[in-house]
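Got a structure here, written out as structure tokens. Questions coming.
Note that this complex is displayed minus one protein chain, with the remaining chains in position.
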Amino acid sequence: MAYLVTSGGRTYRVDIHTDEAGVHVHLDDAAYPIDVLSVGPALYSILLDGRSYEVDCVPVEDAWIVLVDGQPFRVALQDETALPQPHTMTVTPKAAGGTVIAPMAGKIVKVHVAVGEEVAAGAPVCTLEAMKMENELTAGSAGTVEAVQVSVGDTVRAGQVLVELGDGSERPPAAPSAD
Amino acid sequence: MAYLVTSGGRTYRVDIHTDEAGVHVHLDDAAYPIDVLSVGPALYSILLDGRSYEVDCVPVEDAWIVLVDGQPFRVALQDETALPQPHTMTVTPKAAGGTVIAPMAGKIVKVHVAVGEEVAAGAPVCTLEAMKMENELTAGSAGTVEAVQVSVGDTVRAGQVLVELGDGSERPPAAPSAD
Amino acid sequence: MFPKLLIANRGEIAVRIIRACRELNIRTVAVYSEADRAALHVRLAEEAYLLGPTPATESYLRIDKILAVAKQSGAPAIHPGYGFLSENAEFAAACTQAGVTFIGPPSMAIRALGSKTAGRDLARSVDVPVVPGGRADTDEEAERSAQTVGFPLFVKAVAGGGGKGMRLVERPADLPAALRTARAEAQKAFGNGSVYFEKRLLAPRHVEVQILADTHGTVLALGERDCSVQRRHQKVLEEAPAPHLDPALRARLHEAALRLARAAGYVNAGTMEFLLDQEGGYYFLEANTRLQVEHPVTELVTGLDLVQLQLRIAAGEQLTLAPGEYAPRGAALECRIYAEDPFKNFIPGPGKIIGLREPGGPGVRIDSGVYEGWTVPTAYDSLIAKVSTWGRDRSQALHRMRRALREYHIQGIPTTIPFHAQILEEPAFLAGGVDTTYLDRRFPDRPHAWSEAERAVAVVAAAVHASRRRPEPPVGPSGPAISPWVLAARQAAIRRG
Partner (left out) sequence: MFPKLLIANRGEIAVRIIRACRELNIRTVAVYSEADRAALHVRLAEEAYLLGPTPATESYLRIDKILAVAKQSGAPAIHPGYGFLSENAEFAAACTQAGVTFIGPPSMAIRALGSKTAGRDLARSVDVPVVPGGRADTDEEAERSAQTVGFPLFVKAVAGGGGKGMRLVERPADLPAALRTARAEAQKAFGNGSVYFEKRLLAPRHVEVQILADTHGTVLALGERDCSVQRRHQKVLEEAPAPHLDPALRARLHEAALRLARAAGYVNAGTMEFLLDQEGGYYFLEANTRLQVEHPVTELVTGLDLVQLQLRIAAGEQLTLAPGEYAPRGAALECRIYAEDPFKNFIPGPGKIIGLREPGGPGVRIDSGVYEGWTVPTAYDSLIAKVSTWGRDRSQALHRMRRALREYHIQGIPTTIPFHAQILEEPAFLAGGVDTTYLDRRFPDRPHAWSEAERAVAVVAAAVHASRRRPEPPVGPSGPAISPWVLAARQAAIRRG
């Protein structure tokens, strides 16, 4: 299994091979003498050149936050099999077109837009109440509202499509920086 | 699923039926309004008539130790399907004939008996070293040694047969008391 | 002492109260909503009764249902915890009327201090300075007051707390809109749309004094807590004692808190909150007529169990503590662990906890309302646990907190642990005595790596983890489409503390 992994502005190629003896890793085509042991559902004990690390992998929207002894690194992964030019691509989140998705379950308490409306980047689209907080979902780029799938009072699941938007005149901003 | 469960000198019949709504229980043929929720691999939250219990199930050799809010009850189970007369049987551990089995992994540091030897109840059979302790395995009833499967220095697995014994002239003692 | 106690709350504070009761051989009665059958407080209590559907308005805020459970279970007393009904004078009165002891101050004291303007009037009556401000009951009064107070100012709800109905107004032009929205929000949250003004102090510290008063006239100040580490007016990290606090000022604060408590006829545990300006001035901010979220830091330095003392006071016992018996020893810190994503603007991240490893060893205390396998519900506050450390001095407490945060692994949901770990690396915080604006100035953004050395380890670990378990976050083009929309969490929480 091979991945292109982007972090701190650099892209690494990581090959993972697992057999009875454990996990074997190549980093940028060189054998990487790392000893990785799973010690929890998303927790690893890593030994490397005598150093011992405790590593948490926390999923975030478009990447992982990897905590190495508590220190956070933002890491984006791409499966190599899907890439035409694995060694030259950099990882960019798919940002064209798009939908506004509920980032968590909750209740819609406000809808700020209607079909056909043009919205500017940063404009509020709707407000989701969860965990006693109102969370305003705002547009990351300009666009035209093509469909509003929810009304005030609706209970929504995480991942549910709330609002669909057509491509605006502007391109979405650059991918979130790694860190 | 039905069980005969013996504890504190009494035998209960427990019927368990599970559906989407949860676990339904009949105790001695009467509906038992217990709300059982699994909250860990062997840990349950139980509500009954407004009472809340935290219950651990710990396996022991021939039974369960059930800790109800920390208070231990020894409980022996028998699957009803295996019983000819489910309502009249009491549960007795199978004690006839038998073998001495390693109760845990370890190293044999002494063998006290030889083939053909008659052993009295309580006599040491062999000594197993595990976790820095020497554990003497003694006879629960008298018998004749038919085979010794291990030698000093052998490393044994939990459950491995160490010594086989023929029926002695005495019957084994009564089943361990429940509590 | 009460043979039985009903706990009208959930989460870590309900667990905290159950623990106090168990140590006093008091049977505990939990109440729960439909979302909370498997919650830790239900599991740990001796008795548990369903209140109703998930929304708090149909369960934890239903006075009638809670009193019915008290009657059914034969509980002679109710502890309200914090939040929910804890500062509701009507609830306190209803308990009394039903013959049930409310663990807290008399409803009269709640009323006297619960209205912010009444509290300010009370403070002035006993010569305790208040933040300059003014009433704004009508639009005309508001205009006059605003001119006196000056900008920037805060619009605040008279019945308020926790930031609801609160607006910072920078310029006169923004005042009418701010008044409108704050009144609407206050009306919705508290059933009372009244607001008032407070001058915004420049970079104040938030220091509060823990009060304990019995029914026999004894009122004690159990030392102060510094709660200046705040993110958008929400407390994040608290400590006791307040670092670098001038001893004379400390004495004045304790004395002011005692005067306020006595003037209000206060009984049981309560907290007097103050703001300190840069010139050595102090101003009464508000009173919290209940147990605080951050009470563990006071417990760690005094060795007292505040919940048990609350119960003793409510049972009519007399406080017999000599000053030497509650003088602070060493220092303590508390980090509030929220189920929020510090890497995504602190949006709440409810979900299932798939793995949980708690720190241990000397000087570490965990107050948690969750467990491995529990699904944090969306319906309630996102505070899931508190980690507190004690040390012989502040430095040892800080180092222990750093260590504890590194040992704390909550898997499956995002939490604020990495954010706290980052604060614990901040020179200004480590030096002590930061003000309430510090965190927002220093962390406009998310936590970040503070060393580059281990990036390759992170890169490899992520790849290994992805190779083991595919779904969860999107791996390249095969994952779900990534939203181009950025989420800005507006923290209008009803968190207390």
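As written, the chains take the letters A, B and C, and residue 1 is the first residue of each chain.
In this section, contacts are C-beta pairs under 8 Å (C-beta built on N, C-alpha and C of every residue); 3 or more make two chains touch, one makes a residue touch a chain.
From a predicted model like this one, the values you see are computed outputs, not experimental measurements.
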Exercise. What are the shown chains in contact with the chain that isn't displayed?
Worked result: A, B, C
Seminar exercise, completed: Across C:Arg37, C:Arg111 or C:Arg357, the one contacting the chain not displayed is C:Arg357
For this session: Since one chain isn't shown, list which residues of subunit C touch it in the complete complex.
Result: 15-16, 19-20, 22-25, 44, 296, 299, 303-305, 329-330, 355, 357-358, 360-368, 371-372, 392, 396, 399-400, 402-403, 406-407
Exercise. Which residue numbers on subunit A touch the omitted chain?
Worked result: 35, 37, 39-40, 45, 47, 50-52, 54
Problem set entry | Residue numbers in subunit B that touch the chain omitted from display | 1, 3-5, 7-8, 12, 14, 16, 18, 23, 25, 27, 32, 34, 36, 38, 40-44, 46, 48, 53-75, 77-79, 82-83, 91, 93-101, 103-106, 122, 125, 127, 130-141, 159, 172, 179
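Keep in mind that, in the parts below, only the chains that are shown with their structure count from here on.
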Exercise. When the centre of a chain is set as the mean of its C-alpha atoms, what distance in Å lies between subunit A and subunit B?
Worked result: 51
Exercise. Rounded to the nearest whole Å, what is the centre-to-centre distance of subunit B and subunit C, using the mean of the C-alpha atoms as each centre?
Worked result: 50
Problem set entry | Between subunit C and subunit A, distance of the C-alpha-averaged centres to the nearest whole Å | 31
